[in-house]
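Of the protein chains in this complex, all but one are displayed in their positions.
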Amino acid sequence: MLDVTGLDAWYGKSQVLRGVSLNVGRGEIVALLGRNGAGRSTTLKAIMGGVTRAGSVRFDGQEMINRKPHDIARAGIGYVDEARAIFPDLTTRQNLILGEKQGPGGNFTLDDAHALFPRLAERADAPAGALSGGEQQMLAICRTLLGNPSLMLIDEPTEGLAPMMVERVRDLLLAIAAKGVTILLVEQKLAIALTIAARLYVMGHGHIVFEGTPADLAADAQTRRDWLEV
Amino acid sequence: MRRWVPWIVAAIVMLILPHVFAGGFGLSLLNRMAIAIVFALSFNMLLGQGGMLDFGHAIMLGFGGFLAMHAMRLAGLGWYVPTPLLPLVGAAGGFAMALLTGWIATRRDRTAFAMITLGLAELVVAVVLMFPSLFGGEEGINGDRSDGPKLLGFDFGTQGQAYHVLAFWAWLCALLMWRYTLTPLGRLANAVRDNAERVGFLGYDPARVRFRVYVLSGLFAGIAGGMQAINDEIMTSVNIGSEASGAVLLMTFIGGIGTFWGPVLGAVLIVLLQVALGTVTDAWQLYSGLLFVSMVVWAPGGLSGILLAHAPVVRAGRLGRLLPDYARLVPGFVLTLAGVAALSELGFRLEAIRGGASAGRVLGLPIVATEAWPWLVATALFLTGALLLRRTFPAARAAWQEAAQ
Partner (left out) sequence: MSGLVVSGLRKSFGSLEIIKGVNLSIAKGERHAVIGPNGAGKSTLFHLITGRFPASAGKIMLDGADITGKSAHDIFRAGLARSFQVTSLFPKLSVFENLRCGAMRTHGAGMSVLRLLSGYRALAEQTEATMEALGLAHRRDVQAGSLAYAEQRALEIGVAIAGGAHTILLDEPTAGMSRAETERAVSLIRKVTEGRTLVMIEHDLGVVFDLADRISVLADGQVIASGPPAEVRGHPAVRSAYLGTAAEVLA
C-alpha cells in the first residue's frame, strides 16, 4: 500500500531525514518508534508533503513525491497531526463536518464519531478552541476518520488522553484496521505500540535503525537500549 | 570598553563624511539620512522589537516637528531657543502626542493596535488641518534656523553646520535606543512581542509594557521631527500624514526589522533612492513600493536579514564558492530591472499625458508612451530577464544550501 524509498527531508537548511525506507501493507498497522527528535513526526509529514523532501513515496502504486498535500489527501491518505491542528473558531460539529469525505476506507459518519466519543456530541456547538486538550485530540482523530482514508498517518494519538481514553483509542485503531484501513502510527507509549502493531520500525538520527515484529524487538535488547528507553 | 568601539568608529565616520560628500547635494542627502535614521530606529522599537505595527508613526514626528518649528519662530518674539536644542522641543512634542494616542492604542495588540493607529493618524491629520493658526493650514509653518542665538560663533544657517547638529543627535539617539534594548523594559518589549499572554503570568501587565514602549518611541520620533524642522525650516500637514508614516514603514522593513541596525540600512537606502531617483524620474515612489513588495514576498528579513544569513558563510570562508553562481544571476536581474523600470516609466508617462502633460525624458531618453514599440521593447526586456533569472536561480539556491551547511 505504501512504499517509501530513500526519503530525505529538510527543515529549512538542516537535513532531518536521511534515506528513510519503509513499507506498509494493506490493512496492516505499522508503528514508527524512536526517541523524540529521531525524525518520526517528520517522516509522516514528509509522506504527506508538508516538508521539503526528495526520494520516492509510492501509495497504491502511484508516485506521490511531487504532489501537494491536498492532492495527497484526496488520493486517500489521512493525517492526524501531533499538534491536533483543529480550527479553534469553528464549532466541534463544524470541524468534524469539514473532514467529511467519500473515501475508500469505509463509511464513518458523524453519528459514529459521536458514539465513539460522546464528549464530542455534548460539545457539538462549542467552539473547538474551548475544548480541553484531550477533547481536541479526539476531535482531530474523528475529523480524519470522517474522510474515510485508506491509509492513516497518525502522530501520537494517545498523547494527553486519560487512561480510559487511551484504551478507547487503542481499540478504535484495531477496529478500523480490521475494516481494511492501513495505519502508520507514531506512538510514544511502547505498551500501546507493541500490542497493536503487526510490524515496527525504529528510527534514530533521521534514519531507520531497526525493522521487525514486536517479538523481534522484545528479543533485541541492544536496539532497545541504543534507540529507545525500555 | 570594547562595547564602545563601534560607537567611536561611527562618530569618526560621521565627522569625516561631510568632507567626502562636500557639495550641497551631498550634505542635503546626509542630513535627510540622519533624520530618517532616528525616525526608522524609533519605528523599529515598536515593530521589530515590540511586535507593534504603527500605521501612524509620523504623527509623533510631525507634532514634535511643529512644536520645534514654533520654538524656532519664538526668536522673532525675543525668546531664544538655541537651534541645537530644538530636537529636545521635538522630543516633548512627540512624547505628548504619544501619551495621548498611546493611551488608547496600546490597550489592544496585534491587528487591533494597527487599526487603531491607522484611525488615530487620520484623525490627527484632520485636526491639524482644522487649526491653521497653529499648523499653518496647507502652507504649513516655516522658520529660520539661523535666527537662534549663536553658539561659539555658529548660527547654524549653513547646511554644513546644520549637518553637525543633526549628526550629533542621530548618533546620540541611536546610542540611547541601543541602550534601551539592554534595559528591563527593552527585554520586556521583546517578550511581549513573542508571547504577550505569558508576560502577564510573569508579573507584568503587557498593555502597560506596550504603553511605555510606545511613549518612548514617540519621544524619539519627536526628536526626528525637531531635526526635520531644523533641516527643512518648514513643517506642513504632509509631514504628519500617512505618506510619511508609510515611508518609515517601508524603509524599516526593507532594512530589516530583525536587527537593531537594519532600519539604519533601510533609512540610508530609501533616502538615497528617494533623492537620487527623484531627480531622474517621477516614478521613484513606485520603485520603492515595488522594492517593498519584493522584500515582503522574497526576503521578509530585509536586507539585514540577508546579510546576517550570509555571515556564517563568510566566517567559514565559503563566500568564494557562492560568488560564481550569484554572478550568473546578475544579467537576468539587470534585464528584469530594466524591463520593470521601462514599463513603469511608460505607464507613468501615459497617465501624465492623459492628464495633459507633454512627453518627458528619463536619463536623457525621450519616453514615447503612445506608440506600441517602446512597450514591446520594455516587455521583451522584462520577460527575457525573468526567464534568465528562472534559469539561473536553482543553481544559486543549491550553492547557497551547500555553503550554509
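The first chain written gets the first letter, and so on, giving A and B; residue counts start at 1 in each chain.
Simple rule for what comes next: a contact is a pair of C-beta atoms (placed from the backbone, for glycine too) under 8 Å apart; a residue touches a chain by one contact, two chains touch by 3 or more.
What you are looking at is a predicted structure, and each value in this text was computed from that prediction instead of being measured.
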Quiz prompt | Touching residue (missing chain; options B:G186, B:G241, B:G255 or B:G339) | solution = B:G186
Practice problem: Quick one: say which of B:A75, B:V209, B:A283 or B:L303 touches the chain that got left out. | Solution: B:V209
Exercise. Against the chain that's been left off, what residues of subunit A make contact? List them.
Key: 35-37, 82, 112, 115-116, 119, 123, 126, 130-135, 137-138, 156, 159-165, 167-168, 171-172, 175-176, 188, 190, 228-230
Quiz item: Residue-wise, where is subunit B in contact with the chain that is not depicted?
Solution: 179-180, 182-188, 190-191, 193-195, 197-205, 208-209, 212, 216
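Just so we're on the same page, only the chains that are shown with their structure count from here on.
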Exercise. Would you kindly tell me how far, in whole Å, the mean C-alpha position of subunit B lies from that of subunit A?
Key: 49
